[in-house]
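Submitted below is the structure of interest, expressed as structure tokens.
In this view, the complex is presented without one of its protein chains, the others remaining in place.
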Amino acid sequence: MSRRGWFSLILLAALLLAALLAPWLASQNPYDLATLDILDARLPPGSAALDHGGTYWLGTDAQGRDMLSAMLYGLRISLTVGVLSTLLALTAGVVLGLLAAWHGRWVDALIMRVVDIQLSFPAILLALVLLALTGPGVSKIVLALLAAQWAYYARTARSAALVECQKDYVAAARLLRLPTWRILLRHVLPNCLPTLLTVAALQLAAAISLEATLSFLGLGLPVTEPSLGLLIANGFQYLLSGRYWISVFPGLLLVVVLTSCNLLADALRQRADPREAGR
Amino acid sequence: MSVLDVKDLTIHIGDTKSPAHAVDSVSLHIERGEVVALVGESGSGKTLTGLAIAGLLDPPLRRVGGEITLLGEDLSALPERQLRRRRGDRLAMVFQDPMATLNPVLRIETQLVETIRAHRNVGRSAARDEALAMLDEVGITFPAQRLRAYPHELSGGMRQRVAIAAALINQPALLIADEPTTALDVTLQAQILALIDQYRRDHGTAVLWITHDLGVAAGFADRVLVMYAGQIVESGPCARVLHAPAHPYTAALLGAIPGSVPPGTPLATLPGQPPSLSPPPEGCRFRARCPRAEAACIAAPPQVAAGEARTVRCFFPLVTPP
Amino acid sequence: MNEPLFHARNISQSYILANGWRQRRSTLQALDDVSLALHAGEAVGIVGESGSGKSTLARIIAGLLPPTAGERFWQGQRLPDGPRDGIQMVFQDAASALNPRARVAELIAEAPRIHGLITGDESDFVATQLSRVGLDPQLAQRYPHQLSGGQRARVGIARALAVKPQLLVCDEAVAALDVLIQAQILNLLQQLRRELGLTLLFISHDLGVVRHLCERVVVMHHGRIVETAAAGQLVGLPQASLSRS
Amino acid sequence: ADLRIGLAADVSSLDPHFVNIAPNIALSSHLFESLTSVDANGKLQPGLATSWKAVDPTTWEFKLRRGVKFHDGSELTADDVVFSLDRPATLTNSPGPFTSYTKPIVAKQVVDRYTVRLKTATPYGPLPLDVNSIFIVSKKAAQNATPEDFNSGKALIGTGPFKFASFKRGEAIELVRNPQYWGEKPAWDKVTFRILTSDAPRLAALLAGDVDAIENVPTADIARLKANPKFVLAQRASWRTLFWQLDQWRDNSPYVTDKAGKPLAKNPLKDVRVRQAISKAINRDALVERTLEGLAIPAGNIVSPGILGNAKALKPEAYDPEGAKKLLAAAGYPDGFALTLHGPNNRYINDEQVVQTVAQLLTRVGIQAKVETLPLSAYFGKARAGDYSVALLGWGSLAGDFALRSLVGTPNPDTGWGSWNWGRYSNPKVDQLVAASLASVEPQEREKLAEQAATQALKDYAVIPLYHQYASWGLKKGIKFTPRVDEFSFAWQFKPE
Partner (left out) sequence: MSGFMIRRLIQALLVLLTMSALVFVAVFAIGDPLALLVDPQADRHDIARVRAGLGLDQPWWVQYARFVGAMAHGDLGRSFVHGEPAIRLVLERMPATLELAVAALLIALLVGVPLGLWVGLQPRSWSARLIDALSLLGFSLPTFWVGMMFIMLFGVWLGWLPTGGRGETTLWLGIPLSIGSLDGWRHLLLPALTLALFKCSLLLRLTASATREALRQDYVRFARARGLHPARIVFVHVFKNILIPIVTVSGLEFGSLIAFAVVTETVFAWPGMGKLLIEAIGQLDRPVVVAYLLVTVTLFVTINLVVDLLYALLDPRVRLRSRP
């Protein structure tokens, strides 16, 4: 993989690690109301806390949350939402896509028409309507993102699988009378994975960004458990008043996350395409 | 004077530290009206040689040495701008895959006319008439309709004819044909061969015919050059080389053709594979697979004469020099 | 005459082509009433120009493609659609016929393992199969892309043989190979026929190759069998390139 | 001179009788007037009627101002008034009709060209205030007019200080001065209302000079605006009071559990000591100072100071966490319990933040509080259906008895009482006092009764008041504005300096 690819992978791993270790890295559990002190609200970066003597390196938000801690936990939520919805959507899409490609005929036609319908309707609008319906919550936003994104995977998986199914190794596997599930899972799927992973890395970024956007529109997550997007949204109102840190820092972190996902997608794509490898 | 004279052409692939010596000191010359076949197995450097002559090498391919003289003019010294003027004019090249060589979104007419107008100051309609005549000459029926067509509307054989028409439209002195018949079935192969043969006779064009099919070389070329691992290991008049090969590699190639032995009996084969060329092995590159290899082969064999108009790169040729 | 091992009767195949803008549908008759019998131990060649229906016939015989019309018989028994034990195929493009993500050992052992054909140690089994096609057993741990073209073709053959077929269909199995490697493979097939009594259906557009390998040659043209003859006496095929040599 | 005002909410229709929502009323007030008017402090003033009196307990008589001209030049008469009072009931597809204001009127009588009598079934004191909500339209123009006719301006003929110029829905509305206005003529030739519903862009528009004034200055930016010499800030405590509604009717309230999440034996919120403890646990000063950045005053009342029914004796509950803990212990919850606070997230100033802060404060006295906030669209419906245990509500009213009727009156769908009494608090004594207050046509007596009712309800902790919200306007330097208690941004109250 290219240097950029490795760089993005390491960065993403570091971010994941930071998110996983958030409870140990963060000086405060920003989701535990008992640890917040409203009197510490909106302190600029580097301020000392009023009573317990800690330092808010990146300042505090309107509830007196330590921004750094909030960002670590927010990263956790953003990544959880992104990864979870991506995995679920990937699974659902792959199952349907493989099915369509393998079975062909009416199964294919049916699945692909549903995919077409789904795709002719933009993800954000679908998620918007769904979330307005279900209300906030991590599981609900995951569901909304799943609903909004599975079709991409189904389509990608199908077209990748169609290409693979044309290849003679599948014919050979059929001649060897391997069970269908085995052909699909052990032979076809692994060969579709490069394409799928590239799309997944891209869609991971899209999912995280979409979650942030929905949170910004007030339809994402509960306020007490802010993701990066929600942190940005919550800080939006303070932007013009000079209390930039509430919004800008989580924004920068979000951009870093998204950029590394996209970088990774890029690198994966180049890897999957040997002709691009020389670049 | 030869139409083409190549001296010590050397091509490297990749970075300067550990390049692959893909083509090593290849020399060849072609006379007016002559067909020279360049044969060898896959990866031996045939295409690279052709591309280098046409000045079409792109990174990571680099020509690191050698002279290419076309009609007395040293192409290797020319700047790209000048070189471009020669390509498609004095020197033309066609490629293997007729599906891919024509631009799928441009009409045949566009692609022919632009070739004319890139080199000659000819009006659009005059160019069109020439294109029409050219299509007719390469044996395309209903040329006027075909001019308006897109490549995908033509069959594979027709497409290759059009590609050849585009190559020949400015009456080049040299045509480099890189396996233009391999992708076609036998019948079409024969037609294309016949077409080029006829054109050569009519116009005296020199042809460098790149192929891995000894059968094609045998039936069509005046002289044959056999390439192995980036080097020319044997050259000479076609009939004689194929009849009595001098180099063990040439012999092995001929022995592997079905029909060279009675049906049902085993064909002659060679063990192993061509060597890696980064870096190339010391000494004779064929050594490891050669049934005649001896200790002396550890040194690089020179190219030596092997009879009239023949050369061979071997210490122990099958044909002794006269 | 005794019962053939395999018999294809009155096979026809047509493809539906959806053509262009206007969605005009046309059908293409790829095979038209083709019948072919293969006797045990026989080697039959099929030649014909491109598009004459050779591959289509091969796939139908192997059971990869249900024919539009016609029936297949195996030792006199009518075969249902789909692949069947005892028929295997070697494909033209060895690179695409091997799953690029599986090691050679898995490629060869997977199906025998599932069908319970491996009695002893699996790696011994793989080694035996590899040696049979003249490959170094060390190659077992390689991936297809780490093999040369000839090695890949041999792995393809080894895989097919590992499930002990009686009929081997080779669809242009040597067309993409250099003459030297082609010769190796042809020799190998000869040897296997001798040793295993394999029935061979060998498809090629190269008459020389077929003549070398087969006793009987079938010539196809536009989806029909136009000629069947002993390999030595064939006349019907236009054979431009070879005629001059 | 021209004036450009940035509005925080969209005007959905120009038909003054179509939907009873604040932005529409605000806009209609420029074009239309009603019999009575309300001054900046919420006091009833003469409008198109110069005077009114109850000629008997069930009959109010209004004397119309003479010589008032509609924008089309015709004169205002009693017929227009009766027509206007009749019209709300005829708009069948209005989702939020004004009929609750016209409903008490059982008969309308034109005494002469300039006198109208309105009869009620029972004595009804707030009628003059009710008719303030019904705009008087020109009968000639509005007869058979559809809402579209109003939106296009065709039927938009009123007596107000401004005349209609243009309406770009969701974007801007332009008005021009009515030169024939009977009262004080506005200082502006032309007024443009720009709809800027998002906070930051609205403020940005002011800062960038795209508008001259904005309403609803975001709290975050108050300080900055104050510090900026190019702008001035106008503020005042508005009529809106925020308070918690607590479930007092179910034995098992859906969002009240023990700390492990298991249901409790009984609903602690039914215990007045628990409600008091919650009230004591809330540090209203900190809430106001930090969360609202000073944009409110702590509340001990249901209506804002200065509004009828505000009992001066009622002071905001003092912050007393220890006292709260004691009360909880006394009520049988020494270790507290857990509950979920519900609130909207796009309705009141910093509403979402307020809920969180209160949760923070409750957690400190041992009531483990979770927070759930929803968009208004989902919130109100669920809250009214009684889905929540503790829910935030803000209420703006110009009369205490009105507010009490809806908020703490025993719910009765037939009369509309207690329609927003989400906690279903019920105290016959309070009901009685409210009813008496509403029935009194005598202002002093009404005020006294209303205060008594409020005092009683708050003694029971029927609801827990938090604060009275401020309303703020940001203005370009050189413009003066008299802030209004009802938060409306009326163009004529902006004056060049």
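In this document, chain identifiers A, B, C and D correspond to the written order of the chains, with residue numbering beginning at 1 in each.
In this text, a residue touches a chain if its C-beta (ideal position, glycine included) is under 8 Å from a C-beta of that chain, and two chains touch if they have at least 3 such contacts.
Predicted model, so just to flag it, every value in this text is computed and none were measured.
Visitor: Quick one: say which of D:37, D:59 or D:99 touches the chain that got left out.
Guide: D:99
Visitor: Of the residues D:13, D:219 or D:340, I need the one that contacts the missing chain.
Guide: Considering all chains, including the one not shown, the answer is D:13.
Visitor: Identify the residue among B:167, B:284 or B:319 that touches the chain left out of the display.
Guide: If we include the chain that is not displayed, B:167 is the one touching it.
Visitor: Of A:39, A:124 or A:193, which one is in contact with the hidden chain?
Guide: Of these options, the touching residue for the absent chain is A:124.
Visitor: For the chain left off this view, which of B:7, B:84, B:128 or B:203 is in contact with it?
Guide: Of all options in B:7, B:84, B:128 or B:203, contact with the hidden chain holds for B:84.
Visitor: Given the full complex, what residues of chain A touch the hidden partner chain?
Guide: Looking at chain A, the ones touching the missing chain are residues 112-113, 116-117, 120-125, 128-130, 132-133, 155, 159, 162, 205, 209, 212-213, 216-217, 229, 232-233, 236, 239-240, 247, 251, 254-255, 258-259, 261-263, 266, 275-276, 279.
Visitor: Contact with the hidden chain only, please: which chain D residues?
Guide: 10, 12-13, 15, 18-21, 92-101, 103, 147-148, 151, 168-172, 194-198, 200-202, 204-205, 207-210, 346, 375-382, 384-385, 402, 405-406, 413-416, 419-420
Visitor: In the complete complex, the non-displayed chain touches which residues of chain B?
Guide: These residues of chain B touch the chain that is not shown: 54, 56, 84-89, 92-95, 97, 100-106, 114-115, 118-119, 150, 152-153, 163, 166-167.
Going forward, only the chains that are shown with their structure count from here on.
Visitor: Counting only Cα atoms for the centres, state how far chain B is from chain C in Å.
Guide: Spacing between the chain centres: roughly 33 Å.
Visitor: Using CA atom averages as chain centres, what separation in Å is found between chain A and chain D?
Guide: Distance between chain centres, rounded to whole Å: 42 Å.
Visitor: Distance between chain C and chain D based on Cα centroids, please, to the nearest Å.
Guide: It comes to 85 Å between the two C-alpha centres.
Visitor: In their complex, what parts of chain C are in touch with chain A?
Guide: 59, 62-64, 83, 85, 87-89, 91-93, 96-102, 110-111, 114-115, 156, 159-160, 163
Visitor: Which positions of chain A touch chain C when the two form their complex?
Guide: 167-169, 171-179, 182, 187, 190-191
Visitor: Using the touch definition from the top, list the residues of chain A that touch chain D in their complex.
Guide: Against chain D, the touching part of chain A is residues 33-34, 36-39, 41, 62-64, 132, 135-136, 218-219, 222-224, 236-243.
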